[in-house]
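For this depiction, one protein chain was excluded, whereas all remaining protein chains were kept in their positions.
For reference, chains read A and B in written order, and residue numbers begin at 1 within each chain.
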Amino acid sequence: MGQTFQILGFFLIVLTLLMQWETYVKGVIWLFSISSFVVALFLVLLGLSHPGQGYLLFVLAGLTVSVRGIIIPLIMNKALRSLYKKPWRVREDRPMLGIGGSILVSLILILIGFFIYQNSLYEVLKIKSGAVPFALFMQASLLIISRKNAYIQMMGFLVMENAVVMLSGWVFSGLPFVVEAGAILDLLGLVVVSSLIIRVREEAIMQEGDSFEKELRG
Amino acid sequence: MLVVYSIVEILYVLLLAPLVAGIQYKMEERLESRQGPSVLQPYYDLIKLFGKESLVPKVSSPVYRLGPYVVFMFYLFIAIILPIITAFPLSYASAADFVGGGLLFGAASAVKKFTAIDSRCNYAHLGTSRSASLGALSEPIMVLIFIMLGVLSDTNNPFVINHVLRNSSHWYFSLLHGFVVIAFFIILIIETGQLPVESHTNGELGMIDQAMPFEYTGRDLAMYKWAAYMKSFLLMSVFLNVYILPFAVPTEDAGVLTIVVYMGIHLAKLIGLVLVFALLNTTVSKFRLYKNFDFLAVAFALAFLASLAYYISKP
Partner (left out) sequence: MQYSTYLLPLAISLCGALLCIIRGAYFEKIVSIVAASGVLIATVSNLWKADNISGFFYVDGLSKILMLTIALIYLTTVLYSTAYLKHIKNPLFQSRLYYILLNIFAAAMFFSVIADNLGLIWVGIEATTVTSALLVATENDQVTIESAWRYVIIVSTGLVISLISTTFIFGASGTLSLHVLLQHHPTNRVFLIGLLLGLIGFGTKAGIFPMHTWPDVHGKAPSPVSAIFSGVLLPVALYAMARLIQVSALPAVRIFSLVLGILTVIVAALMMTVQTNYKRMFAYSSMENMGMILVGFALGGSGVIGAAIVILAHGLAKSGVFFLTGDVLSTYHSTDIADIHSLFKRMPRSAFGLFLGSMAVTGAPPFAIFAGELFILAQLIQSYGWLLAVVLILFLAIAFIAVNYRTGKMIFTGTHGGIAEQHRWETWIPLINLSLSVLVLFMIPYFEQLLKPFFKP
(Lines give C-alpha, C1' and ligand atoms only; values in the text may rest on other atoms or scores of the structure.)
Protein backbone atom coordinates (compact mmCIF):
# COMPACT_ATOMS: atom_id res chain seq x y z
CA MET A 1 0.00 0.00 0.00
CA GLY A 2 2.79 2.38 0.78
CA GLN A 3 4.33 1.65 -2.57
CA THR A 4 1.13 2.59 -4.41
CA PHE A 5 0.85 5.81 -2.46
CA GLN A 6 4.39 6.70 -3.41
CA ILE A 7 3.73 6.03 -7.06
CA LEU A 8 0.60 8.19 -7.00
CA GLY A 9 2.39 10.93 -5.10
CA PHE A 10 5.28 11.05 -7.53
CA PHE A 11 2.89 10.97 -10.43
CA LEU A 12 1.27 14.08 -8.98
CA ILE A 13 4.68 15.73 -8.67
CA VAL A 14 5.43 14.95 -12.32
CA LEU A 15 2.02 16.32 -13.35
CA THR A 16 2.66 19.55 -11.48
CA LEU A 17 6.08 19.76 -13.13
CA LEU A 18 4.38 19.42 -16.50
CA MET A 19 1.97 22.15 -15.45
CA GLN A 20 5.00 24.32 -14.91
CA TRP A 21 6.09 23.48 -18.45
CA GLU A 22 2.75 24.38 -20.05
CA THR A 23 2.18 27.90 -21.19
CA TYR A 24 -1.28 27.38 -22.59
CA VAL A 25 -4.05 27.74 -20.04
CA LYS A 26 -6.17 24.94 -21.46
CA GLY A 27 -3.30 22.52 -21.02
CA VAL A 28 -2.91 23.52 -17.39
CA ILE A 29 -6.64 23.04 -16.76
CA TRP A 30 -6.52 19.63 -18.38
CA LEU A 31 -3.52 18.56 -16.31
CA PHE A 32 -5.27 19.76 -13.17
CA SER A 33 -8.28 17.65 -14.04
CA ILE A 34 -6.07 14.57 -14.39
CA SER A 35 -4.36 15.26 -11.09
CA SER A 36 -7.73 15.57 -9.35
CA PHE A 37 -8.61 12.14 -10.67
CA VAL A 38 -5.36 10.83 -9.24
CA VAL A 39 -6.23 12.36 -5.87
CA ALA A 40 -9.63 10.70 -5.99
CA LEU A 41 -7.96 7.38 -6.78
CA PHE A 42 -5.69 7.95 -3.81
CA LEU A 43 -8.70 8.53 -1.57
CA VAL A 44 -10.37 5.36 -2.83
CA LEU A 45 -7.25 3.33 -2.06
CA LEU A 46 -7.08 4.94 1.36
CA GLY A 47 -10.69 3.95 1.96
CA LEU A 48 -9.96 0.41 0.89
CA SER A 49 -7.13 0.16 3.38
CA HIS A 50 -9.38 1.15 6.27
CA PRO A 51 -12.10 -1.46 6.22
CA GLY A 52 -15.25 -0.47 7.97
CA GLN A 53 -14.93 3.28 8.15
CA GLY A 54 -13.90 3.57 4.57
CA TYR A 55 -17.25 4.42 3.04
CA LEU A 56 -16.99 8.10 3.94
CA LEU A 57 -13.72 8.23 2.07
CA PHE A 58 -15.42 6.76 -0.97
CA VAL A 59 -18.03 9.50 -0.83
CA LEU A 60 -15.26 12.04 -0.51
CA ALA A 61 -13.49 10.54 -3.50
CA GLY A 62 -16.69 10.80 -5.50
CA LEU A 63 -17.07 14.43 -4.47
CA THR A 64 -13.47 15.13 -5.42
CA VAL A 65 -13.89 13.63 -8.85
CA SER A 66 -17.12 15.44 -9.56
CA VAL A 67 -16.24 18.84 -8.16
CA ARG A 68 -12.51 19.12 -8.61
CA GLY A 69 -12.10 16.86 -11.56
CA ILE A 70 -15.09 17.80 -13.65
CA ILE A 71 -17.08 20.80 -12.48
CA ILE A 72 -14.23 23.20 -11.75
CA PRO A 73 -12.48 22.61 -15.11
CA LEU A 74 -15.85 23.06 -16.80
CA ILE A 75 -16.39 26.38 -15.06
CA MET A 76 -12.92 27.57 -15.98
CA ASN A 77 -13.32 26.52 -19.59
CA LYS A 78 -16.61 28.34 -19.75
CA ALA A 79 -14.98 31.43 -18.28
CA LEU A 80 -12.24 31.23 -20.90
CA ARG A 81 -14.75 30.87 -23.69
CA SER A 82 -16.79 33.81 -22.51
CA LEU A 83 -13.80 36.07 -22.41
CA TYR A 84 -11.68 35.19 -25.41
CA LYS A 85 -12.66 34.53 -28.99
CA LYS A 86 -10.08 31.75 -29.33
CA PRO A 87 -9.77 30.17 -25.91
CA TRP A 88 -7.29 27.50 -26.97
CA ARG A 89 -4.77 30.17 -27.68
CA VAL A 90 -4.79 31.81 -24.27
CA ARG A 91 -1.41 31.57 -22.72
CA GLU A 92 1.05 33.20 -20.42
CA ASP A 93 2.40 36.07 -22.46
CA ARG A 94 5.01 37.41 -20.14
CA PRO A 95 6.64 34.51 -18.33
CA MET A 96 8.94 35.66 -15.62
CA LEU A 97 11.30 32.75 -15.54
CA GLY A 98 11.31 30.99 -18.86
CA ILE A 99 10.23 27.41 -19.07
CA GLY A 100 13.46 25.54 -18.59
CA GLY A 101 14.39 27.84 -15.75
CA SER A 102 11.07 27.38 -14.04
CA ILE A 103 11.32 23.60 -14.29
CA LEU A 104 14.70 23.78 -12.64
CA VAL A 105 13.43 26.13 -9.93
CA SER A 106 10.53 23.77 -9.38
CA LEU A 107 13.02 20.95 -8.86
CA ILE A 108 14.98 23.00 -6.40
CA LEU A 109 11.79 23.71 -4.51
CA ILE A 110 10.99 20.02 -4.41
CA LEU A 111 14.40 19.41 -2.95
CA ILE A 112 13.90 22.19 -0.41
CA GLY A 113 10.51 20.73 0.51
CA PHE A 114 12.12 17.35 1.12
CA PHE A 115 14.89 18.94 3.10
CA ILE A 116 12.55 20.95 5.31
CA TYR A 117 10.38 17.93 5.90
CA GLN A 118 13.32 15.76 6.75
CA ASN A 119 14.72 18.16 9.27
CA SER A 120 11.59 19.33 10.97
CA LEU A 121 8.61 17.09 10.65
CA TYR A 122 10.14 13.68 10.11
CA GLU A 123 11.06 13.17 13.72
CA VAL A 124 7.58 14.13 14.66
CA LEU A 125 5.60 12.25 12.07
CA LYS A 126 7.88 9.29 11.48
CA ILE A 127 6.83 8.73 7.90
CA LYS A 128 9.56 9.35 5.42
CA SER A 129 7.39 9.63 2.38
CA GLY A 130 5.27 12.38 3.87
CA ALA A 131 7.64 14.78 2.17
CA VAL A 132 5.84 14.30 -1.13
CA PRO A 133 2.78 16.47 -0.32
CA PHE A 134 5.15 19.13 0.99
CA ALA A 135 7.02 19.14 -2.28
CA LEU A 136 3.68 19.44 -4.07
CA PHE A 137 2.77 22.41 -1.90
CA MET A 138 5.99 24.21 -2.72
CA GLN A 139 5.63 23.50 -6.41
CA ALA A 140 2.12 24.91 -6.36
CA SER A 141 3.32 28.07 -4.67
CA LEU A 142 5.92 28.43 -7.43
CA LEU A 143 3.11 28.13 -9.94
CA ILE A 144 1.30 31.00 -8.26
CA ILE A 145 4.34 33.22 -7.87
CA SER A 146 5.90 32.73 -11.27
CA ARG A 147 2.83 33.38 -13.36
CA LYS A 148 0.95 36.52 -14.15
CA ASN A 149 -2.02 34.94 -15.84
CA ALA A 150 -4.76 34.81 -13.24
CA TYR A 151 -6.23 31.52 -14.43
CA ILE A 152 -2.95 29.75 -13.87
CA GLN A 153 -2.63 31.36 -10.46
CA MET A 154 -6.04 30.00 -9.57
CA MET A 155 -4.94 26.56 -10.79
CA GLY A 156 -1.88 26.80 -8.59
CA PHE A 157 -4.07 27.50 -5.60
CA LEU A 158 -6.26 24.50 -6.40
CA VAL A 159 -3.18 22.28 -6.69
CA MET A 160 -2.20 23.53 -3.25
CA GLU A 161 -5.53 22.38 -1.91
CA ASN A 162 -5.00 19.01 -3.56
CA ALA A 163 -1.65 18.81 -1.82
CA VAL A 164 -3.33 19.43 1.53
CA VAL A 165 -5.80 16.62 0.89
CA MET A 166 -2.91 14.32 0.04
CA LEU A 167 -1.07 15.38 3.17
CA SER A 168 -4.00 14.71 5.43
CA GLY A 169 -4.66 11.37 3.82
CA TRP A 170 -1.09 10.21 3.69
CA VAL A 171 0.15 11.10 7.12
CA PHE A 172 -2.95 11.15 9.23
CA SER A 173 -5.47 9.09 7.28
CA GLY A 174 -7.91 11.86 6.71
CA LEU A 175 -9.71 14.85 8.09
CA PRO A 176 -13.27 14.52 9.30
CA PHE A 177 -15.71 14.35 6.49
CA VAL A 178 -17.56 17.54 7.38
CA VAL A 179 -14.43 19.61 7.09
CA GLU A 180 -13.42 18.10 3.79
CA ALA A 181 -16.85 18.52 2.30
CA GLY A 182 -16.95 22.10 3.51
CA ALA A 183 -13.57 22.70 1.95
CA ILE A 184 -14.75 21.36 -1.38
CA LEU A 185 -17.87 23.52 -1.35
CA ASP A 186 -15.83 26.55 -0.44
CA LEU A 187 -13.52 25.81 -3.33
CA LEU A 188 -16.45 25.70 -5.68
CA GLY A 189 -17.66 29.07 -4.48
CA LEU A 190 -14.17 30.48 -4.73
CA VAL A 191 -13.76 29.33 -8.30
CA VAL A 192 -17.09 30.82 -9.34
CA VAL A 193 -16.30 34.13 -7.72
CA SER A 194 -12.78 34.23 -9.01
CA SER A 195 -13.74 33.48 -12.56
CA LEU A 196 -15.94 36.54 -12.47
CA ILE A 197 -13.19 38.70 -11.04
CA ILE A 198 -10.60 37.32 -13.42
CA ARG A 199 -12.84 37.96 -16.36
CA VAL A 200 -13.23 41.61 -15.50
CA ARG A 201 -9.55 41.89 -14.74
CA GLU A 202 -8.47 40.40 -18.03
CA GLU A 203 -10.87 42.64 -19.90
CA ALA A 204 -9.35 45.63 -18.21
CA ILE A 205 -5.80 44.45 -18.85
CA MET A 206 -6.57 43.75 -22.46
CA GLN A 207 -7.79 47.30 -22.84
CA GLU A 208 -5.16 49.17 -21.05
CA GLY A 209 -1.94 47.42 -20.22
CA ASP A 210 -0.27 47.46 -16.86
CA SER A 211 0.24 51.12 -16.08
CA PHE A 212 -2.03 50.94 -13.12
CA GLU A 213 0.16 48.74 -11.00
CA LYS A 214 2.03 51.73 -9.63
CA GLU A 215 -0.93 52.74 -7.57
CA LEU A 216 -0.92 49.49 -5.69
CA ARG A 217 2.62 49.75 -4.38
CA GLY A 218 3.34 50.94 -0.90
CA MET B 1 37.63 -18.33 -24.59
CA LEU B 2 36.98 -14.86 -23.24
CA VAL B 3 39.21 -13.38 -25.92
CA VAL B 4 37.20 -15.10 -28.61
CA TYR B 5 34.00 -13.70 -27.17
CA SER B 6 35.52 -10.23 -27.07
CA ILE B 7 36.51 -10.39 -30.71
CA VAL B 8 33.08 -11.71 -31.61
CA GLU B 9 31.46 -8.86 -29.74
CA ILE B 10 33.53 -6.23 -31.49
CA LEU B 11 32.79 -7.74 -34.85
CA TYR B 12 29.09 -7.95 -33.95
CA VAL B 13 28.88 -4.30 -33.16
CA LEU B 14 30.98 -3.32 -36.14
CA LEU B 15 29.10 -5.31 -38.69
CA LEU B 16 25.53 -4.97 -37.49
CA ALA B 17 25.42 -1.25 -36.71
CA PRO B 18 24.72 -0.15 -40.29
CA LEU B 19 22.13 -2.90 -40.62
CA VAL B 20 20.11 -1.52 -37.72
CA ALA B 21 20.26 1.96 -39.21
CA GLY B 22 19.15 0.59 -42.57
CA ILE B 23 16.24 -1.24 -40.95
CA GLN B 24 15.16 2.02 -39.31
CA TYR B 25 15.17 3.92 -42.59
CA LYS B 26 13.27 1.17 -44.35
CA MET B 27 10.67 1.01 -41.60
CA GLU B 28 10.10 4.73 -41.67
CA GLU B 29 9.53 4.68 -45.37
CA ARG B 30 7.25 1.68 -45.24
CA LEU B 31 5.20 3.34 -42.51
CA GLU B 32 4.62 6.18 -44.91
CA SER B 33 3.52 3.73 -47.63
CA ARG B 34 6.68 4.18 -49.68
CA GLN B 35 9.05 1.58 -51.05
CA GLY B 36 12.11 2.80 -49.19
CA PRO B 37 15.75 1.90 -49.74
CA SER B 38 17.03 -1.63 -49.31
CA VAL B 39 17.95 -2.69 -45.78
CA LEU B 40 21.58 -2.99 -46.80
CA GLN B 41 21.74 0.52 -48.19
CA PRO B 42 24.10 1.86 -45.47
CA TYR B 43 26.59 -0.88 -46.39
CA TYR B 44 26.47 0.14 -50.01
CA ASP B 45 27.00 3.76 -48.98
CA LEU B 46 29.97 2.89 -46.85
CA ILE B 47 31.58 0.77 -49.54
CA LYS B 48 31.06 3.55 -52.05
CA LEU B 49 32.59 6.11 -49.73
CA PHE B 50 35.63 3.97 -49.05
CA GLY B 51 36.39 4.06 -52.75
CA LYS B 52 36.29 7.85 -53.01
CA GLU B 53 39.07 10.25 -52.28
CA SER B 54 39.12 12.42 -49.18
CA LEU B 55 39.34 16.14 -49.69
CA VAL B 56 40.89 18.12 -46.88
CA PRO B 57 40.57 21.89 -46.42
CA LYS B 58 43.87 23.68 -46.64
CA VAL B 59 43.45 25.55 -43.41
CA SER B 60 42.77 22.53 -41.27
CA SER B 61 45.18 20.79 -38.96
CA PRO B 62 45.92 17.08 -38.48
CA VAL B 63 43.03 16.97 -36.02
CA TYR B 64 40.72 17.08 -38.99
CA ARG B 65 42.28 14.02 -40.57
CA LEU B 66 42.67 11.98 -37.44
CA GLY B 67 39.37 12.90 -35.78
CA PRO B 68 37.06 10.31 -37.31
CA TYR B 69 39.50 7.50 -36.60
CA VAL B 70 39.85 8.49 -32.95
CA VAL B 71 36.08 8.60 -32.58
CA PHE B 72 35.78 5.20 -34.24
CA MET B 73 38.33 3.89 -31.79
CA PHE B 74 36.40 5.22 -28.82
CA TYR B 75 33.25 3.47 -29.87
CA LEU B 76 35.01 0.21 -30.51
CA PHE B 77 36.42 0.39 -27.02
CA ILE B 78 33.04 1.09 -25.50
CA ALA B 79 31.73 -1.97 -27.32
CA ILE B 80 33.83 -4.15 -25.05
CA ILE B 81 32.95 -2.65 -21.72
CA LEU B 82 29.17 -2.84 -22.08
CA PRO B 83 26.99 -5.91 -21.82
CA ILE B 84 25.96 -6.46 -25.41
CA ILE B 85 25.99 -10.14 -26.10
CA THR B 86 27.01 -11.46 -22.72
CA ALA B 87 26.03 -10.76 -19.16
CA PHE B 88 29.49 -11.39 -17.84
CA PRO B 89 32.43 -9.07 -18.34
CA LEU B 90 34.78 -9.80 -21.22
CA SER B 91 38.48 -9.20 -21.63
CA TYR B 92 38.83 -5.51 -21.04
CA ALA B 93 35.50 -4.84 -19.43
CA SER B 94 37.03 -3.84 -16.13
CA ALA B 95 38.78 -0.92 -17.80
CA ALA B 96 35.84 1.37 -17.31
CA ASP B 97 32.62 1.17 -15.34
CA PHE B 98 29.26 2.67 -16.16
CA VAL B 99 30.19 6.21 -15.36
CA GLY B 100 33.40 5.72 -17.27
CA GLY B 101 31.33 4.59 -20.21
CA GLY B 102 29.30 7.76 -20.00
CA LEU B 103 32.45 9.81 -19.88
CA LEU B 104 33.82 7.94 -22.87
CA PHE B 105 30.72 8.86 -24.84
CA GLY B 106 31.36 12.43 -23.80
CA ALA B 107 34.99 12.21 -24.90
CA ALA B 108 33.96 10.92 -28.30
CA SER B 109 31.55 13.77 -28.85
CA ALA B 110 34.19 16.22 -27.69
CA VAL B 111 36.57 14.95 -30.34
CA LYS B 112 33.79 15.23 -32.88
CA LYS B 113 33.34 18.85 -31.94
CA PHE B 114 37.04 19.54 -32.31
CA THR B 115 37.08 18.13 -35.79
CA ALA B 116 34.01 20.12 -36.72
CA ILE B 117 35.55 23.34 -35.52
CA ASP B 118 38.71 22.50 -37.31
CA SER B 119 36.93 22.06 -40.59
CA ARG B 120 36.28 25.82 -40.70
CA CYS B 121 32.92 25.29 -42.29
CA ASN B 122 30.07 27.56 -41.23
CA TYR B 123 27.54 24.81 -41.01
CA ALA B 124 29.90 22.72 -38.96
CA HIS B 125 30.34 25.58 -36.51
CA LEU B 126 26.58 25.98 -36.34
CA GLY B 127 26.15 22.34 -35.53
CA THR B 128 28.95 22.42 -33.01
CA SER B 129 27.52 25.28 -31.03
CA ARG B 130 24.09 23.72 -30.94
CA SER B 131 25.43 20.32 -30.08
CA ALA B 132 27.65 21.77 -27.38
CA SER B 133 24.82 23.61 -25.69
CA LEU B 134 22.61 20.56 -25.76
CA GLY B 135 25.50 18.41 -24.72
CA ALA B 136 26.30 20.64 -21.78
CA LEU B 137 22.94 19.64 -20.40
CA SER B 138 22.61 16.11 -21.66
CA GLU B 139 26.01 14.79 -20.62
CA PRO B 140 25.50 15.51 -16.91
CA ILE B 141 22.04 14.00 -17.15
CA MET B 142 23.51 10.89 -18.68
CA VAL B 143 26.04 10.60 -15.89
CA LEU B 144 23.29 11.21 -13.33
CA ILE B 145 21.20 8.47 -14.89
CA PHE B 146 24.08 6.05 -14.81
CA ILE B 147 24.82 6.84 -11.20
CA MET B 148 21.19 6.54 -10.17
CA LEU B 149 20.91 3.18 -11.77
CA GLY B 150 24.09 2.13 -10.07
CA VAL B 151 22.49 2.98 -6.74
CA LEU B 152 20.20 0.03 -6.89
CA SER B 153 23.01 -2.41 -6.99
CA ASP B 154 25.48 -0.46 -4.87
CA THR B 155 28.02 -0.67 -7.68
CA ASN B 156 28.70 1.06 -10.94
CA ASN B 157 29.11 -2.09 -12.92
CA PRO B 158 26.61 -2.50 -15.75
CA PHE B 159 26.87 -6.25 -15.56
CA VAL B 160 25.89 -6.30 -11.89
CA ILE B 161 23.01 -3.93 -12.60
CA ASN B 162 21.83 -6.24 -15.34
CA HIS B 163 21.95 -9.12 -12.91
CA VAL B 164 20.05 -7.25 -10.21
CA LEU B 165 17.32 -6.03 -12.54
CA ARG B 166 16.89 -9.46 -14.01
CA ASN B 167 16.42 -11.19 -10.71
CA SER B 168 14.71 -8.74 -8.43
CA SER B 169 11.22 -7.69 -9.37
CA HIS B 170 11.22 -5.21 -6.51
CA TRP B 171 13.82 -3.09 -8.20
CA TYR B 172 12.48 -3.66 -11.67
CA PHE B 173 9.09 -2.26 -10.78
CA SER B 174 10.29 0.51 -8.53
CA LEU B 175 9.77 4.20 -9.13
CA LEU B 176 13.50 4.74 -9.41
CA HIS B 177 13.72 2.41 -12.34
CA GLY B 178 10.69 3.91 -14.05
CA PHE B 179 11.94 7.46 -13.82
CA VAL B 180 15.41 6.55 -14.98
CA VAL B 181 14.03 4.65 -17.97
CA ILE B 182 11.97 7.60 -19.13
CA ALA B 183 14.86 9.99 -18.62
CA PHE B 184 17.24 7.77 -20.53
CA PHE B 185 14.75 7.40 -23.35
CA ILE B 186 14.71 11.16 -23.71
CA ILE B 187 18.49 11.24 -23.72
CA LEU B 188 18.48 8.48 -26.32
CA ILE B 189 16.28 10.56 -28.56
CA ILE B 190 18.68 13.46 -28.25
CA GLU B 191 21.87 11.53 -28.67
CA THR B 192 20.83 9.41 -31.62
CA GLY B 193 19.12 12.30 -33.33
CA GLN B 194 15.49 11.23 -33.67
CA LEU B 195 12.48 13.43 -33.89
CA PRO B 196 11.30 15.48 -31.98
CA VAL B 197 14.82 16.77 -31.57
CA GLU B 198 16.40 16.36 -34.97
CA SER B 199 14.98 15.22 -38.26
CA HIS B 200 16.76 13.38 -41.04
CA THR B 201 16.60 16.17 -43.53
CA ASN B 202 19.42 18.66 -43.81
CA GLY B 203 17.44 21.67 -42.77
CA GLU B 204 19.63 24.48 -41.50
CA LEU B 205 17.02 25.52 -39.03
CA GLY B 206 17.16 22.31 -37.10
CA MET B 207 20.42 20.53 -37.79
CA ILE B 208 22.31 19.63 -34.70
CA ASP B 209 24.44 16.54 -35.11
CA GLN B 210 24.06 16.29 -38.82
CA ALA B 211 25.77 19.58 -39.46
CA MET B 212 29.05 18.61 -37.91
CA PRO B 213 30.48 16.32 -40.64
CA PHE B 214 29.55 18.72 -43.37
CA GLU B 215 33.03 19.08 -44.76
CA TYR B 216 34.06 15.45 -44.71
CA THR B 217 34.35 13.35 -47.85
CA GLY B 218 35.56 9.95 -48.87
CA ARG B 219 37.13 7.57 -46.39
CA ASP B 220 36.97 10.02 -43.47
CA LEU B 221 33.28 10.41 -44.00
CA ALA B 222 32.88 6.66 -44.14
CA MET B 223 34.57 6.34 -40.76
CA TYR B 224 32.46 9.15 -39.36
CA LYS B 225 29.22 7.63 -40.51
CA TRP B 226 30.18 4.19 -39.32
CA ALA B 227 31.07 5.64 -35.94
CA ALA B 228 27.64 7.36 -35.82
CA TYR B 229 25.88 4.08 -36.57
CA MET B 230 27.90 2.37 -33.86
CA LYS B 231 27.01 5.07 -31.36
CA SER B 232 23.31 4.53 -31.98
CA PHE B 233 23.78 0.78 -31.77
CA LEU B 234 25.66 1.00 -28.48
CA LEU B 235 23.29 3.40 -26.82
CA MET B 236 20.28 1.37 -27.87
CA SER B 237 21.95 -1.80 -26.64
CA VAL B 238 22.65 -0.23 -23.28
CA PHE B 239 19.06 0.89 -23.05
CA LEU B 240 17.78 -2.55 -23.82
CA ASN B 241 20.25 -4.72 -21.99
CA VAL B 242 20.67 -2.71 -18.83
CA TYR B 243 17.47 -0.76 -18.47
CA ILE B 244 14.39 -2.18 -20.03
CA LEU B 245 14.80 -5.78 -21.10
CA PRO B 246 17.72 -7.28 -19.24
CA PHE B 247 16.36 -10.74 -19.85
CA ALA B 248 17.77 -13.59 -21.88
CA VAL B 249 21.29 -12.23 -21.87
CA PRO B 250 23.55 -15.26 -21.48
CA THR B 251 25.30 -15.60 -18.13
CA GLU B 252 28.62 -17.12 -17.30
CA ASP B 253 27.66 -20.71 -17.51
CA ALA B 254 26.20 -20.43 -21.00
CA GLY B 255 27.62 -22.29 -23.92
CA VAL B 256 28.62 -20.98 -27.31
CA LEU B 257 25.28 -21.89 -28.81
CA THR B 258 23.41 -19.79 -26.27
CA ILE B 259 25.50 -16.79 -27.13
CA VAL B 260 24.96 -17.22 -30.83
CA VAL B 261 21.22 -17.58 -30.27
CA TYR B 262 21.31 -14.51 -28.12
CA MET B 263 22.94 -12.51 -30.87
CA GLY B 264 19.82 -13.12 -32.92
CA ILE B 265 17.55 -12.27 -29.96
CA HIS B 266 19.48 -9.06 -29.43
CA LEU B 267 18.94 -8.08 -33.03
CA ALA B 268 15.23 -8.71 -32.55
CA LYS B 269 15.18 -6.49 -29.46
CA LEU B 270 16.96 -3.77 -31.39
CA ILE B 271 14.48 -4.05 -34.22
CA GLY B 272 11.69 -3.59 -31.70
CA LEU B 273 13.26 -0.41 -30.36
CA VAL B 274 13.93 0.80 -33.88
CA LEU B 275 10.25 0.28 -34.65
CA VAL B 276 9.38 2.55 -31.73
CA PHE B 277 11.75 5.15 -33.11
CA ALA B 278 10.31 4.82 -36.56
CA LEU B 279 6.81 5.36 -35.18
CA LEU B 280 8.07 8.40 -33.33
CA ASN B 281 9.74 9.77 -36.43
CA THR B 282 6.62 9.49 -38.49
CA THR B 283 4.15 10.90 -35.99
CA VAL B 284 5.62 13.75 -33.99
CA SER B 285 6.88 17.00 -35.36
CA LYS B 286 10.13 18.68 -34.61
CA PHE B 287 10.57 20.98 -31.66
CA ARG B 288 11.51 24.58 -32.08
CA LEU B 289 15.25 24.66 -31.41
CA TYR B 290 15.12 26.35 -28.02
CA LYS B 291 12.40 24.03 -26.83
CA ASN B 292 14.97 21.26 -26.80
CA PHE B 293 16.41 22.79 -23.67
CA ASP B 294 13.09 22.61 -21.92
CA PHE B 295 12.80 19.03 -23.05
CA LEU B 296 16.18 18.37 -21.47
CA ALA B 297 15.05 20.12 -18.32
CA VAL B 298 12.21 17.61 -18.07
CA ALA B 299 14.71 14.77 -18.48
CA PHE B 300 16.82 16.26 -15.74
CA ALA B 301 13.76 16.62 -13.55
CA LEU B 302 12.91 12.97 -14.01
CA ALA B 303 16.43 11.82 -13.24
CA PHE B 304 16.40 14.01 -10.16
CA LEU B 305 13.04 12.71 -9.04
CA ALA B 306 14.48 9.24 -9.37
CA SER B 307 16.97 10.07 -6.68
CA LEU B 308 14.22 11.45 -4.43
CA ALA B 309 12.12 8.35 -5.02
CA TYR B 310 15.04 6.17 -4.05
CA TYR B 311 15.58 8.20 -0.92
CA ILE B 312 11.98 7.77 0.12
CA SER B 313 11.78 4.08 -0.50
CA LYS B 314 14.93 3.32 1.42
CA PRO B 315 13.75 1.75 4.67
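Methods note: contacts are C-beta pairs under 8 Å (C-beta built on N, C-alpha and C of every residue); 3 or more make two chains touch, one makes a residue touch a chain.
A quick note: this is a predicted structure, and the numbers were derived from the prediction, not measured.
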Partner chains on view for the chain not depicted: A
Residue among A:L41, A:L56, A:V105 or A:V164 touching the omitted chain: A:V164
Positions on subunit A where the hidden chain makes contact: 120-121, 124-125, 137, 141, 144, 150, 153, 157, 160-161, 164, 167-168, 171-172, 175-176, 178-179, 182-183, 185-186, 189-190, 193-194, 196-198, 200-201, 204-205, 208, 212-213, 215-216, 218
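By definition in this document, only the chains that are shown with their structure count from here on.
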Subunit A-touching residues of subunit B, taken from the complex the two chains share: 175, 179, 293-294, 296-298, 300-302, 304-305, 308-309, 311-314
Subunit A residues touching subunit B - in the complex, by the definition given at the top: 3, 6-7, 10, 13-14, 17-18, 21, 99-100, 103-104, 106-107, 110-111, 114, 128-129, 131-132, 135
